[in-house]
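Now for chain A:
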Amino acid sequence: MSGANETNKAKVYISRDMASVALGADDVARAFADAGCDVVRTGSRGLFNIEPLVEVETAQGRIGYGPVCADDVTTVLDGSHANRLGKVEELPFFASQQRFTFALCGVIDPVSLDDYAANGGWNGLMLARSMAPQQVVDAVKASGLRGRGGAGFPTGIKWQTVHDAPAGDKYVVCNADEGDSGTFADRMLMEGDPYCLIEGMAIAAYAVGAHHGYIYTRSEYPFAIDTMKEAIRRSAHIIAPFTLEVRDGAGAYVCGEETALLESIEGKRGQVRAKPPLPALEGLFGMPTVINNVLSIAAVPFILSKGAEAYANVGFGRSRGTMPVQIAGNVKNGGLYEIGFGITLGELVMDIGGGTESGRPVRAVQVGGPLGAYFPPEMFHLPFDYEEFAKAGGLIGHAGITVFDDTVDMAHMARFAMEFCAAESCGKCTPCRIGSTRGVEVMDRIIAARDEQTAETASLGGGAGYLAKALYSRSPSRIDTGIEAQTQLLRDLADTMKFGSLCALGGFTPYPVLSALDYFPEDFGAPGTDNAPHKEAAE
Partner candidate 1 sequence: MSHDDSEIMSTGDRLIYMANQIAKNLAARGDEEAIGITADHIKAYWDPLMRSRVADLLAQRSDEFSPIAAEAVRRIHS
Partner candidate 2 sequence: MTFTRETDHGTPAAINTGKTVNVTIDGQSVSMPEGTSIMRAASLIGGSIPKLCATDHVKSFGSCRLCLVEVEGRNGFPASCTTPVAEGMVVRTQTERLKQLRRGVMELYISDHPLDCLTCGANGDCELQEQAGAVGLRDVRYGYDGATNMGQAKDQSNPYFDFDPSKCIVCSRCVRACEDVQGTFALTIENKGFESKVSPSQGEAFLGSECVSCGACVQACPTASLIEKKVVEVGTPDRSVVTTCAYCGVGCTFRAEMRGEELVRMVPWKEGKANRGHSCVKGRFAWGYAQHQDRILNPMIRESVDQPWREVSWEEAIAHTASEFRRIQAKYGVRSIGGITSSRCTNEETFLVQKLIRQGFGNNNVDTCARVCHSPTGYGLSQTFGTSAGTQDFDSVMQSDVILVIGANPTDGHPVFASRMKQRLRQGAKLIVVDPRRTDLVKSPRIEAEHHLPLRPGTNVAVMTAMAHVIVTEKLYDEAFIRERCDWDEFQDWADFVSESSRSPEAVEPLTGVNPQELRAAARLYATGGNGAIYYGLGVTEHSQGSSTVMAIANLAMATGNIGREGVGVNPLRGQNNVQGACDMGSFPHEFSGYRHVSDDATRSLFEKTWGVELSAEPGLRIPNMLDAATDGTFKGLFVQGEDILQSDPNTHHVAAGLAAMECVVVQDLFLNETANYAHVFLPGSTFLEKDGTFTNAERRIQRVRKVMAPLNGYADWEIVQLVARAMGLNWDYTHPSQIMDEIAALTPTFTGVHYDRLDEEGSLQWPANDAAPDGTPTMHIGGFVRGKGKFVVTDYVPTDEKTGPRFPLLLTTGRILSQYNVGAQTRRTDNTAWHPEDLLEIHPLDAENRGIKEGDWVSLKSRAGETTLHAHITERVAPGVVYTTFHHPDTQANVITTDFTDWATNCPEYKVTAVQVNLSNGRPSDWQQDYNEQARMSRRIETEAAE
């Protein structure tokens, strides 16, 4: 084993990603620096059960050790550490991936312009600027790229609309609000390869004729905000005359909805705007605006530098290119797995994810964040594709997968879906503003009835006296708090929210609620109903 000898300085790579730091990477880095090593801080490779990870520069390349703690310096440097992994990219978790967007994430120093340039950085931009803007739009169209935020709208068509709008103030806005639980791809990319996003934004601006761009990043991502601001400062001369600024979110999940995000940048309450007008025609400050998710924009440099066909050749059905899937929750190999569309849910959870970390059987998987449907193992055959998931009554969303073992109570998860919607509702439209709060109350009654607690409802004005009779149709005693009635009320409420709400927050909350109810009726105290999955097509 030819570990680095003591005399010349050993070069080690340690991640500064927020997840790595949360696992102690800073202490490890300090220990190696104190031991005289040349420590390079990188983004995260994206497999969190081997973090904190240390990669040591050797003649044979970078040898990884992980997880490692602060006092393992010597055993790592002399190569004797028990968790020696060899070349990290050869680990099965990484080897089977197709990292088009995340190629440099975890490899380079995120804010080093040299590292980025040395690995083909800015080629996409230079190429784009050598072509006519329409050609750049055509390339994005040819790549088949669709919105990675969750809507799946063809990115090229959105850019075409803004490109065609009359010249004048136009904007490019990056939606980095990533509020879905189980998703962290945007965060990892911004912290690991910020120039990729910046290059994508500059290409987009050139393609549509925008002069200024905003990256709206949620305030829960302080590391991503700082890294992006530093990267923008360093690369300003490269993307000039296009200028870019980061805007911090302020703790409102609803600002992940594109028009609420625009309202927020404009200094207003994050309330959802009615459409039309579409942001591509009347967006930020009323001007034509391209608004795309981090991953959609970060895919563009590859499309330009490697060619649209290279991107389009990968995929399944109408979902072209790769999707950086995020495997999370109670899972053994949680992390970022960029792969072409078409891979099945089961492969992702069981083969790549390795099943639950707790060792107990997988009972349910939520795909697409808090507004995504829950799927039981019976649905693991589903290929990862926008249309397939929609047909199955669910959605891909931002491609976050949250794994639950058999200790999960699906009624509580349905209740949580309503609670989350109530906490984050912007309050503008009635189905969501009032419906979410009533949804929590209905779930409380179902759970209480299920657990045979007698649900005592406060009667209005007490007892069966004169007032109760006088109220007649509205007296509390008329309300049936039994499971059938409350379950039917839950379905009716879900219907009102799904088809009545102004945006996807209220509109998609029924996905987790109804999928939990349909696939796991036993958790809802339903008398032996069959658990046929809910078939209605998503909007």
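Keep in mind how these were chosen: all candidates are chains of the complex that A comes from, given by their letters.
Just a few scattered comments:
To be clear about the criterion, a contact is a pair of C-beta atoms (placed from the backbone, for glycine too) under 8 Å apart; a residue touches a chain by one contact, two chains touch by 3 or more; residues count from 1.
A quick note: this is a predicted structure, and the numbers were derived from the prediction, not measured.
Any copy counted, the candidate of 1 or 2 that touches chain A in this complex is 2. Taken together, the chain A residues at the contact with candidate 2 in this complex read 252, 254, 269-271, 274-276, 422-431, 433-438, 441-442, 457-458, 460, 471, 473-474, 476, 479-481, 485, 489, 492-493, 495-496, 499-502, 537, 539.
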